[in-house]
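Each remark here refers to the structure printed beneath this line.
Here the complex is missing one protein chain, while the rest keep their positions.
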Amino acid sequence: MSKTYAGNFFEDFRVGQTLAHATPRTITEGDMALYVALTGSRFPLHCAAPAAQSVGFERQTVDDLLAFHVAFGKTVADVSFNAVANLGYADVRFLKTVYPGDTLHSESTVIGLKQNSSGANGNVYVRSDAFNQFGDRVLTWARWVMVHKRDAAAPAPEPVVPQLPAVVSVADLPVPMELDGGDYDTALTRSPYLWEDYAAGERIDHVNGMTVDESDHTLATKLYQNNARLHFEEHLMRTSRFGRRLMYGGHVISLVRALSFNGLANAVRIAAINGGLHCNPSFAGDTFYAWSEVLACWELPGRRDLGALRLRTLGVKNLETEKLAGAKVTVDGRETYHENVVLDLDYTVLMPRRGA
Amino acid sequence: MSKTYAGNFFEDFRVGQTLAHATPRTITEGDMALYVALTGSRFPLHCAAPAAQSVGFERQTVDDLLAFHVAFGKTVADVSFNAVANLGYADVRFLKTVYPGDTLHSESTVIGLKQNSSGANGNVYVRSDAFNQFGDRVLTWARWVMVHKRDAAAPAPEPVVPQLPAVVSVADLPVPMELDGGDYDTALTRSPYLWEDYAAGERIDHVNGMTVDESDHTLATKLYQNNARLHFEEHLMRTSRFGRRLMYGGHVISLVRALSFNGLANAVRIAAINGGLHCNPSFAGDTFYAWSEVLACWELPGRRDLGALRLRTLGVKNLETEKLAGAKVTVDGRETYHENVVLDLDYTVLMPRRGA
Partner (left out) sequence: MSKTYAGNFFEDFRVGQTLAHATPRTITEGDMALYVALTGSRFPLHCAAPAAQSVGFERQTVDDLLAFHVAFGKTVADVSFNAVANLGYADVRFLKTVYPGDTLHSESTVIGLKQNSSGANGNVYVRSDAFNQFGDRVLTWARWVMVHKRDAAAPAPEPVVPQLPAVVSVADLPVPMELDGGDYDTALTRSPYLWEDYAAGERIDHVNGMTVDESDHTLATKLYQNNARLHFEEHLMRTSRFGRRLMYGGHVISLVRALSFNGLANAVRIAAINGGLHCNPSFAGDTFYAWSEVLACWELPGRRDLGALRLRTLGVKNLETEKLAGAKVTVDGRETYHENVVLDLDYTVLMPRRGA
């Protein structure tokens, strides 16, 4: 029997099955420096120990998305090695602060299966969790991917499609106990805008853009130990319909979050990702821009120091966001994403409030 | 009002105005490893803890230019986001040793303003300072940039052009108290040449070259959280007169310093940059070479263990330095930089002296 691992195919999954993923990883200051170099991120709690300490953290905190990508990367070998497409995320919650020196490992449970009408593949729904070295759950998320069947003739399983929340409700939002927004000083970011200054319906064009080259996205994806072949094998991908390597969609999420600093500088922490969709593929050479809409402004129960903003951020490639009328266009009577829109992300951030 | 930040235009500056810059940054071993990977630097006090300790430092010290780029990067959003060109540096002094774990923040004061005759832009002169977490000033520098006006019809301010020293004098050179050149062992670099071995007028061709690709300069510049658009947005720059992304000039300074190890290996510390000029733009794919002239050899008051060398180092692209007759050529009766010369740097380094 082969000792190598070619990943699971659709018919290898069973609802209720648990997958424990390989290679725990200690996240260090080295990973954090690389994350800054790869994204240009400037959110203060991840850049400076004194900034993190000034609002109650022990020390510098690991960027929410760096922790997510490391935890997510571990699931790829077991869940999406044979994926046709990563279809979506839901109910992503950032439960606990990750500090440099913490070691993460991940586990997944299959929560749904549905063969597609073609019979060639099916959708696999998983709930994944990441834990630190103390056994605390630090991250949880659901995602669904379309996975090839090994054998198209294999029988279809009973379809199970899980109910996933469209949004992480205020009651379920993780708000770190350590974080005291009352001590937050806008001098950290030089942006004066706090939670009270945002209103539902407001749109923010994040101005700057970022071009990604092959080494950028492949270094990021290797850093996360995500080993999906389509990001790394030019030789293989030349014969694919894309003709080249595909960028890890999570790198686009990171870029868009980093760009959103200009306009949302005091969104110091991501609490949840309500949903995310990679609308179009991204490739080396693309320049990414971002554009946000405030979907809702929520007070947090029992907290006068922090509020939450539910945001929709679009990632757009190779087009100034002001030239984009909307995320979608109508083609042949059918509504579809504009070809330059690569990411449609619905997420919730925490932002300090103005003192009483 | 827009929450995003599109930087200051010429008419937004006032002489005497103070700008406190965003996002303090803790420099870590991760940043230092990246600095080596991005430049190939081999100066020993930044590479090895025991080397730094052998001459009196607590531990490994952060490369002078890494600290400078991080401190400088913070000023870009407020000073040079709308720059036409970075015109020059003067009176750059490396005042205090920066250690991994130190957190830097930066402030600038406008010290001069002069509208250009075209009326479309003007020169802004700033003095910038970087401080560590103890409030110690670790770096200071002056620079001037040409900045676009938002409105060409806006009235010109009273011109103020500051007097800046052509050279940081010996009396003003920062010499670290911790550094004891008497304990320096040339086994660290395997170069036997110490301060006494150099003479004014001597020329040194640094032999090696270094090609820079897009990911190299953009990773470096993102690491420094310098967000000037022209380094990062291929989509934007395709329609510029360059047709492509421009390399951050500071990366060229770092490369040239790293290349100068071959010939100046025991120049263990930069004390000052007297002046610097980016003579021609640099782009991905360029191969950089370096060539130095010793301008002066200075004794340091009260120090028998260390001397200073004032150097002029040229950065040259895509041309062997031996093929370069001089930095300048005469074109149509006008003296101008040779098109392959990208950097003309006048700076002062510290070098151990031979024991008595």
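The first chain written gets the first letter, and so on, giving A and B; residue counts start at 1 in each chain.
Criterion: a contact is a pair of C-beta atoms (placed from the backbone, for glycine too) under 8 Å apart; a residue touches a chain by one contact, two chains touch by 3 or more.
Small disclaimer: the values here were computed from a predicted structure and weren't measured.
Undergrad: Given that one chain is not shown, which residue among A:114, A:190, A:229 or A:312 touches it?
TA: Hidden-chain contact among the options goes to A:229.
Undergrad: Using the touch definition from the top, which of A:26, A:169 or A:240 touches the missing chain?
TA: Result: among the candidates, A:26 touches the missing chain.
Undergrad: Which one, B:6, B:47 or B:296, makes contact with the chain that was left out?
TA: Residue touching the chain left out of view: B:47.
Undergrad: Considering the complete complex, identify which of B:24, B:122 or B:209 is in touch with the unshown chain.
TA: B:209
Undergrad: Which chain A residues touch the hidden chain?
TA: 2-6, 20-26, 28-31, 33-34, 77-78, 101, 103, 133, 213-215, 218-220, 222-223, 225, 227, 229, 232-236, 245
Undergrad: Spell out the interface residues on chain B facing the chain that's missing from view.
TA: Chain B touches the missing chain through residues 28-34, 36-40, 42-44, 47-51, 60, 187-191, 193, 197-198, 204-211, 213-216, 219, 262-265, 285, 287, 318-320.
Methods note: only the chains that are shown with their structure count from here on.
Undergrad: Quick one: report the Å distance separating chain A from chain B, using the average Cα coordinate of each chain.
TA: 36
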